[in-house]
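Omission of a single protein chain aside, the complex is shown with its protein chains in their original locations.
The block that comes next holds chain A.
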Amino acid sequence: MALRSAVLRYIRVPVQTLTATESKPQPQWSLRASLRLFSSHDVHLTKEEVIDRVLDVVKSFPKVDPSQVTPNVHFQKDLGLDSLDNVEIVMALEEEFKLEIPDKEADKIDACNLAIEYIYNHPMAG
């Protein structure tokens, strides 16, 4: 634990403060999910995989026309579903990725891209 915090303190991320006058192109370096020290959960889903699986779940929903499904489609506006269907789709996504999405977050998931973002950023997605 102490070693980890010591190493993290040593690796400092350069803070990017670009004001209107200066615009030095700084090298992009970020401590993203690629560098996770001592993490036992190293098998993280790629965005491709998340997108594919989310689209599969949405396409296999009986009321949905599969040809209309794109990664940006809105469930109620584009696919003509209602809020009950929305809840069902979120439940189906929970089952596919073995997640428990709390109610407040689940209410916000209205469209495919929101679902993909949420699942991709969830550490326990499997």
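Observations on the model:
By our rule, a contact is a pair of C-beta atoms (placed from the backbone, for glycine too) under 8 Å apart; a residue touches a chain by one contact, two chains touch by 3 or more; residues count from 1.
FYI, contacts and distances are computed from a predicted model.
According to UniProt, the chain absent from the figure is "LYR motif-containing protein 4-like", selected among "LYR motif-containing protein 4-like", "Ribosomal RNA-processing protein 42", "Response regulatory domain-containing protein" or "Release factor glutamine methyltransferase". From the options A:55, A:81 or A:106, the residue with contact to the chain not on display is A:106.
Across the interface with the omitted chain, chain A contributes residues 82-84, 87-88, 91, 95, 103, 106-107.
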